Every structure is written in C-alpha cells, then in structure tokens.
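The complex is shown incomplete by one protein chain, all other protein chains being positioned as in the whole.
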C-alpha cells in the first residue's frame, strides 16, 4: 500500500532548538530510499506504508539515543485506491487551479 | 518501544457520515489487544509502537475494502525513555494540577 | 459558526514535564465557557469558532508568560452545515455502531 505522509517530530526535554534532531530524521528518510521534502513545519514523505512508518519509528529510536527523553510526533498519512498519485501530482493539481 | 497515540481517520469520497468507518477502527484496535479510548475527535491508543501502527494500517486496509477510495488520517504519537507512563497517568497528572 | 476541535499544546524548552501547562489550558477553556474534555493526548473543545480559537491563543500567551520560550500546538477543527452535532453526538454515533 503506497502512502503519502507528512511528519513533524518534536523532541521534548532537550531545550528550545530542535533542528539537529530534525536533520537526523531527514537523513533517515533519505537513507530509507523515501522521497522526502522538508518544509517549514514538517517533512513530506512518499513510499510504501511500512517503509514510511518504519522510518518514523527509526526517527524516535535515534532521537532517544541522542538523549531526548520524550518525543511527540504529529503525522498526517493518506492512502487512495482510486488512482496512483505522487506528492508532485497533489501539488500540481492545486496549482493548476490557482492559474485558472 | 511503548507508545501512546491519538488517531483520527477521515474517509474521503463516501459522503458526509463517517461513523461506521470509525466504529470499524475501534474494533480493530480492540481486536489487536490495544488499550483504546474513543473521544469526540479521535481515539487514544496505547501499546507497543508496532502494534499501534500495525492497527492503523489495518484500519486503512479495511476502510478501503469497505469502499472508501481515499483516507486521510491524522496521528499524534509519543514515546518516552525517562519513565513508564500510561494514558491514565497522563490524565491524572493534569487533573491533579487542576485541583490545586 | 460552531466548531468541534481537538487541541494538543506542547511547550518546548521547559523540560520533560508539561502537565502544569496543560492544566492551565484546561482552566482557560473552562473560564471561556467552552465545553472541554481532557483526554490522554489533548482536549476536545466545543463552541463558537472564535471562542475556541481565542482560547487556544490565550493558552499560548499564558504559557509564554509562565516561561516557556516555544510552543508547538496541534489542532483538529471541524465544522458542518448539514446539521447540528455535539461532541457527545459524535461519540454516540460511533458507539451505537459498535453495539450492532
């Protein structure tokens, strides 16, 4: 089952700057061979459901190993059976309507 | 790795009433032996990470089988390594401060 | 416009325990006259859109005053025009299907 997800990982108890933890997640997504695009409040990730969710789990494991005692992650995940759709398709579908 | 999650599944393309799909998810969580509590905008689920996320995947599979062509789910998932904490502990921790 | 929301406030940079901040939000929701129900990963809130969102803003203001330098909140908010529906209606609609 293919999925498109949006993942925002928030380490708690490591102070106010969390960018180094987010950078580690970016690497995990890429090392997993997932198509990943960082934005200002999370990361779009596209791939097989288990690969996407396995990578999110690995983010938690790695961030705990780095010393964060607590992590709260928010995820949106979408699947569809009517047709194949990539992340770029979703963006194009909206922007084509903006140009009208 | 133990996790506490909050899961809100939104089937798209099946009309305005989605409660029968949410009820199916409730059964999936319970059949998986997870501690699950329905609220007005999602379900709290507690258990091992893979059991929780496996159940969410099964919700998508089952709801697609029921005819929904598209599903968008929002998930919060938290883990901590400093101490064990149940869903009830989290609630008690807040309500004890309300009584002060 | 009536709304049903689910709000999860995460203060960042104040250590691992966040329950006292969540307790403050509970009081803000209640003082605003909103119907609010705490669960293990957020709070269900029901009321007029502006009252609900105004209370969330007040949560951020108050938690910053308490010393938290950064806050990340996740919100689900739903509105419908086809019929009136309370938080209890939503829960009843699902649980009635569980009993079938």
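For reference, chains read A, B and C in written order, and residue numbers begin at 1 within each chain.
Here is the rule we go by: a residue touches a chain if its C-beta (ideal position, glycine included) is under 8 Å from a C-beta of that chain, and two chains touch if they have at least 3 such contacts.
What you are looking at is a predicted structure, and each value in this text was computed from that prediction instead of being measured.
Subunit A residues in contact with the hidden partner, per the touch definition given at the top, are 4-6, 8, 16-17, 19-20, 22-23, 26-27, 37-42, 44, 46, 74, 76, 78, 80, 82, 87-88, 90-91, 93-98. Against the chain not displayed here, subunit B makes contact via residues 8, 10, 12-13, 15-16, 18, 69-70, 72, 74. Where subunit C meets the missing chain, the touching residues are 1, 13, 49-50, 53, 56-57, 60-61, 64, 69-82.
The criterion applied here is as follows: only the chains that are shown with their structure count from here on.
When C-beta pairs in contact are tallied for each pair of chains, B-C comes out on top.
One inter-chain figure worth recording: subunit A and subunit B are separated by 19 Å, centre to centre, where each centre is the mean of the chain's CA atoms. Computed centre separation for the pair subunit A/subunit C is 25 angstrom, with centres defined by C-alpha atoms. Once the centre of each chain is set as its mean CA position, subunit B and subunit C turn out to be 17 Å apart. Counting only residues that touch two or more partner chains, subunit C has 8, 16, 74.
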